[in-house]
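Excluded from the complex is one protein chain; the other protein chains are retained at their positions.
After this line comes chain A, so read on.
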Amino acid sequence: MLRCNLTAFLLVTCLAFAGQVQARYYDDVISSGYISIGLYRNFPPYSFEQNGQAVGVDAEIGKRIAKAMDLEFRPHWITPDENLEDDLRNNVWKGHYLDKDDSQPLAMKKLADVMMRVPYDREFAFRQESTGEMVNEHVVMFGPYQRESWRIAFDSRKIEEVSTVAVFQYHPIGVEIDSLPAFYMVSAFGGRMRDNAHHFTNVDEAFRHMQKGKVDAVMGMRAEIDWQLFQAKDPSFHIGENGFPMMGKQKWDLGMAIKSTYRQLGYAVEEVVDRMIRTGEMEKIYQQYGLTYELPGLYQDVK
């Protein structure tokens, strides 16, 4: 909400504006002729820029949502904060505190009408604060479109096979800093893989180091690893056959989020995405980027 420190007269105006923060009602979206789709910045293969264009599976889905609703597609790039709650607050329901314009104090905050790549997890969605309040009451998380999991890629010139993670007691592996793979490699099995865990800013950088022979393997999200392998086209790089014992979360579903007051928009978007999944269009998008596509739990259960 906009912060309104104005006189009583102006307050009325202010409230009117505050009621329509940039994420908008269905009717506003339709009449404006465009829809802003929240995408993580520089996050291949999900969303990134190529020659000034938004690409990646999430961007492709966003473009199809816009097209089906006869709207212009506008990416809303998200710089990730420390966790998902922060991203939802900054980009879906409240806006970021740095998004202020002194020359236009009543200007609306820039929000995404729909945010992509929001986990679809009932336990998370209905989580409560210690005070009993709903943590995520300001957003609706809906429309699961993909199931994600973990994967390891390794250099077969260095490691014969990765049937269990035990090999990383002996071989260096790259992980993204402050991620679950980083926690896993540093702490699982009493920290026996700890000294071989090498930390990088992201999976892309970890993979570059594998290509340079600095680490023998990389662990990341399945789609990130698939994408790197698809790009590298190097027959020496293989996918690990291993499982991830003791890993709390093995698989999770990804969907979308809208502000909780804009459910009508959510229904319209959900209809488009649901059709894409059922017709196989979704799977095609993933294939186009060389990624494994796994149906989200909701669709696996009804099949």
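Rule of thumb we're sticking to: contacts are C-beta pairs under 8 Å (C-beta built on N, C-alpha and C of every residue); 3 or more make two chains touch, one makes a residue touch a chain; residues count from 1.
By definition in this document, contacts and distances are computed from a predicted model.
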Inset, instruction - Identify the UniProt protein name of the omitted chain, choosing among "PQQ-dependent methanol/ethanol family dehydrogenase", "Phosphocarrier protein HPr", "ABC transporter ATP-binding protein" or "NADH-ubiquinone oxidoreductase chain 49kDa". - result: "PQQ-dependent methanol/ethanol family dehydrogenase"
Legend entry - Contact partner of the left-out chain, one of A:79, A:236 or A:288: A:79
Inset, instruction - Can you list, in ascending order, the chain A residues touching the missing chain? - result: 3, 5, 40-41, 43, 46, 77, 79-84, 87, 96-98, 100-102, 105, 117-119, 121, 123-124, 127, 129-131, 133, 148, 177-180, 182-184, 186-188, 191, 194-199, 201, 221, 246, 248-249, 252, 254
